[in-house]
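Quick one: the structure is below, questions incoming.
What you see is the complex with one protein chain gone and the rest in place.
Presenting subunit A:
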Amino acid sequence: MKNSTLVFRSLGILIFLAGLAHLFSFGVDTSDDSPTPTTETSTATEQQPEAEVPTEKPTANSAYNPETDPLIGQWKVAYNTKDFKGAIVYKIKKEGKVFNAYTHQYQDENGYAQKAEGTKTLTITQFNGSKGKGIYSIEYEGEQYEVDCKIALTDENTFTLSYDYYGYGDVETWKRQ
């Protein structure tokens, strides 16, 4: 068999198999990983009285675009782990084309707060207004790991962040402050 035939057949097999995998990863939308469809989000928004919308939502910022940048602002995440019981407030900023979350404040289980050092913990690389992907920094047994994560907006004041790092995973609920 000619070498060129070998090359073309092999490339064909590679492209076919890799293409299928990418198609099923990015081309097929499964509903089980999107807890709240966009339509429900808008219903929730409509039902919520205007007065109940948190005042700290950064609408005052002229650069804020409510259609595309609903993540900007302060978000609180409650933790109840062996290492940490309490909550962390993160500040999400839009930097270039990505959203970065920085630690802003630590709150212990008794409600005492302490200013955080502003460590970048989460980078949301893709966000379509309701779902997105990013890289989350987690600490496990003293080691820092950068893991792929997914976020899904439940309503305009809540989103879930989920990750699964070789079986070590979690789903966190981020509430707007």
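One rule holds in what follows: a residue touches a chain if its C-beta (ideal position, glycine included) is under 8 Å from a C-beta of that chain, and two chains touch if they have at least 3 such contacts; residues count from 1.
Here, contacts and distances are computed from a predicted model.
The complex includes a chain that is not drawn, and of the options "Sterol desaturase family protein", "Glutamate/aspartate import permease protein GltK", "Ferredoxin" or "NADH-quinone oxidoreductase subunit N" the UniProt name matching it is "Sterol desaturase family protein". Only one of the listed residues, A:10, A:119 or A:173, touches the absent chain: A:10.
Contact between subunit A and the absent chain runs through residues 1, 6, 9-10, 13-14, 17-18, 20-26, 28, 30, 32-33, 148, 164-167, 169.
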